[in-house]
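The complex appears here without one of its protein chains, the remainder shown in place.
Let's look at chain A:
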Amino acid sequence: MAAEAPPPSKEQHKLPSPEEFTEVQESAEFGELRRSYRSFAFPLTVAFIAWYLLYVLLSNYAGGFMGTKLFGNINVALVFGVLQFLTTFLIAWWYSRHAAAELDPKAEAIKTRMEGGA
């Protein structure tokens, strides 16, 4: 948090007009931000939901496979469950890295320009 700029809320912002919002929405710069966000977040959402549903469906309809013992009393079902934890942590980390590198700078640039008022 220390590296961030002080909260801007104290200054009086100019709230952009509806026309400005429409203009920005149609701009190439914003289009790039939207594409960069959606092309990352949407497929990833589909992927983790599919991966999770695979787990639910296997639990339901492939009991034999899920009950296969791997070592000691640890079976496929438990490993599968713990893997869901690991992929959740991994995806959260991956998205945050993408957001910090690709989304935040673009969003910040547009916000500063719109609020700074030209």
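The rule we apply is simple: contacts are C-beta pairs under 8 Å (C-beta built on N, C-alpha and C of every residue); 3 or more make two chains touch, one makes a residue touch a chain; residues count from 1.
In this section, contacts and distances are computed from a predicted model.
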Missing subunit (named according to UniProt) among the choices "Electron transfer flavoprotein beta subunit", "Cation/acetate symporter", "Phosphate ABC transporter ATP-binding protein" or "ABC-type spermidine/putrescine transport system permease subunit I": "Cation/acetate symporter"
Touching residues (missing chain, whole complex) on chain A: 1, 4, 7, 9, 13, 15-16, 18, 21-22, 24-26, 30, 33-34, 37-38, 41, 44-45, 48-49, 52-53, 55-57, 59-61, 63, 66-67, 69, 71-75, 77-78, 81-82, 84-85, 88-89, 91-93, 95-96, 99, 103-104, 107-108, 110-111, 114-115
